[in-house]
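Read the structure below first, then the notes.
Of the protein chains in this complex, all but one are displayed in their positions.
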Amino acid sequence: MKQLNKLLMIAFIAASFAFPCYASKIIMEGSTTVLPIAQRAAEVYMDNNRGVDISVRGGGSSVGIASLIDGTCDIADASRAIKSSELEKAISNGQDPVAHVVAMDGIAVIVNPSNKFSALSKKEVKAIFTGQISDWSQLGKGSGKIVAISRDSASGTYEAFGELVLEKQKPRADALLQASNQAVAQTVARTPGAIGYVGLGYVNSSVKALEIDGVMPSRETVLAGTYPVGRPLFMYTNGKPQGEIKDFMDFIKSAQGQEIAEGEGFVGLK
Amino acid sequence: MKERIIKWFFTVLAFASLVFLVGIIIVLFKEGMPIFKTVSVQEFLFGKSWYPTFVPAEFGILPLLLASLWVSMGAMLICVPLGVGSALYLNEIASPRQKSLLKPLVEILASIPSIVYGFFGMVILAPFLQDLLHLPIGLCAFTASLVLGIMATPTVCSIAEDALSYVPRAFKEASFAVGANRWQTLVKVTIPAAGSGISTAIILGMSRAIGETMTVLMVAGGAAAIPRSFFDPVRPMTAAIASEMGEAPMGGEHYHALFAIALILFLITFVFNIIAEIASRRYRIKLGLSG
Partner (left out) sequence: MKKDITQKIGFGFVSLCMFITIFFLFAIIYFISTRGIKVISWEFLTQAPRNAMTQGGVAPAIVGTFYLTLCAILFAFPLGIACAIYLCEYSPKNYVVNLIRVSINNLAGVPSVVFGLFGLTVFVKFFGFGVSILSGSLSLGILILPIIISAAQEALLAVPQSLREASVALGATKWQTIKKIVFPAALPGILTGVILSIGRVAGETAPILFTAAAFYLRGYPKSIFQEVMALPYHIYALMTEGTHPKEQSAIAYGCCLILLFLVLLVSGIAIFIRQRQRSYYHG
């Protein structure tokens, strides 16, 4: 048994060195918001270019950027711009992160379809999420306790929402913090008194997106900048992209790549 | 000579567990301590707000700490009666045939992965309870307690059953001889005799519940607020670590704070394990088993 075990071990180690890594392998890592675009783009790109191997990891914007700084990934997905502390660290590590805007994301405020509201002002949304308003009746229509659903206090979406809508005020402490956009959408779909916010890509028929300040979140309004809660999505590369990475980045920025972003519910740049 | 080399070889390898344990402690201290340059230990443990990404950030883990305790307590309310009750059934009532069928089933329940429990809680139990109890939200401390309780039941059951089976037959026979029936014997003789063994089971069940990650991450709801009722969504420590680690800039305050939470969590389970160890040792000595 011991011998067998040893043999297996040796065979395994030998095997792991015998197969060299792909010459053109791209590792993408980062924001879960950008993940659907990254995944779908990688899938289509690999279909068109046999012999290229792309792996897509989630983890979060910070994990992606940290990996880029450490040189363990080629493309870092991020739903926020790189922070100055991260940039300093990258530079001292001899890296040079270059930002590419790959799509726009509108953050839609969503409620359960049974909700009587179809529009709120940014002020009202802020009042709800900071805890000044806690019952729907306080807004004049409907009744029942408001269940505020927020993203994780550590996610990019949370930060963007906090900056754009809450103007850096703290959200109410009893808001449900969900670990992902999808979890927010699912919870809102299931909960009559709920209000939440998700990336435009996660709005589906099971929830109702609200007009904010009279503007419906949509492709046009986000691109035009009239919808007040929009933000760019980034991919960071180390230096100007070259070789296979450049081809891939060009693909994402191409009409076909932007169509993918649209297909996943984001706003393409073209 | 060869014998001595072999002995040394095994001795060195035997220290692996100790090395890993010490390694874990070192890592947690090294990565966790820097946060205490920014906040005091007291602020960290008893601060009421957890806003790690705000400017200025607040690192008070009381909501997370209470959430972990809250959820584990709830789980205990479920797994202690279920686990100990099942152990008593197996030990006292089940026929040998029943026992040979039921014991493996309990073990199988223990081997179901936590992600499956989490998935079950998220897609089946939470919506069901939400409709049944008219809750504003199904993903809350109550649901998490329920799922964790089910998860910890086999742990409690197996260890308690072991403890009960060690109680010498003579104890029970003496009890029957003075006219006690089976239930009286069970309550007055067997359970007290196996007492510290059963408490070991309960402590280990508690330790398992407090350290469980994926289930609470998926089911507990995730609000970092101090829980006021069982139906509030909560964010236990393990869930905070697992979901925020990815978004915490490496080497930043938030990153260190998460490691510090892991350190606290580790210390809690460490204390639980030491208590369990002492209880089980006392038990073995009491019943005259080897120490």
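By letter and in written order, the chains are A and B; residue numbering begins at 1 in each of them.
One rule holds in what follows: a contact is a pair of C-beta atoms (placed from the backbone, for glycine too) under 8 Å apart; a residue touches a chain by one contact, two chains touch by 3 or more.
Note that the structure is a prediction, hence the values are computed from the model and not measured.
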Worksheet item: Quick one: which of B:86, B:130 or B:175 touches the chain that's been left out?
Response: B:86
Worksheet, complete the sentence: Contacting the left-out chain: of B:53, B:175 or B:238, that is B:238
Practice prompt. For the chain that's not shown, point to the residue among B:54, B:120, B:166 or B:230 touching it.
Written response: B:120
Discussion item. Counting contacts across the full complex, list the positions on subunit A that touch the omitted chain.
Written reply: 1-2, 5, 8-9, 12, 16-17, 19-22, 27, 29, 32, 35-36, 39-40, 42-43, 46, 53-59, 63, 67, 70, 72, 179-183, 185-186, 201-202, 204, 263-265
Response to the item:
Per the touch rule stated above, subunit B touches the missing chain via residues 2-3, 6-7, 9-11, 13-18, 20-24, 27-28, 31, 81-86, 88-90, 92-94, 100, 102-109, 111-120, 122-124, 150, 153-154, 157, 181-184, 186-187, 204, 207-208, 210-214, 218, 238, 241-242, 245-246, 258-259, 262, 265-266, 269-270, 272-274, 276-277
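Rule of thumb we're sticking to: only the chains that are shown with their structure count from here on.
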Fill in: Gap in Å, rounded to a whole number, between the CA centres of subunit B and subunit A
33
Discussion item. Help me check something: in the complex, which residues belonging to subunit A touch subunit B?
Written reply: 32, 58-63, 65-66, 69, 83, 85-86, 89, 145, 147, 152-156, 158-159, 162, 168, 170, 173-179, 187, 190-191, 193-194
Fill in: Contacting residues of subunit B [partner subunit A, same complex]
49-55, 63, 127, 130, 136-139, 217, 221-226, 232-233, 235, 239, 243-252, 254
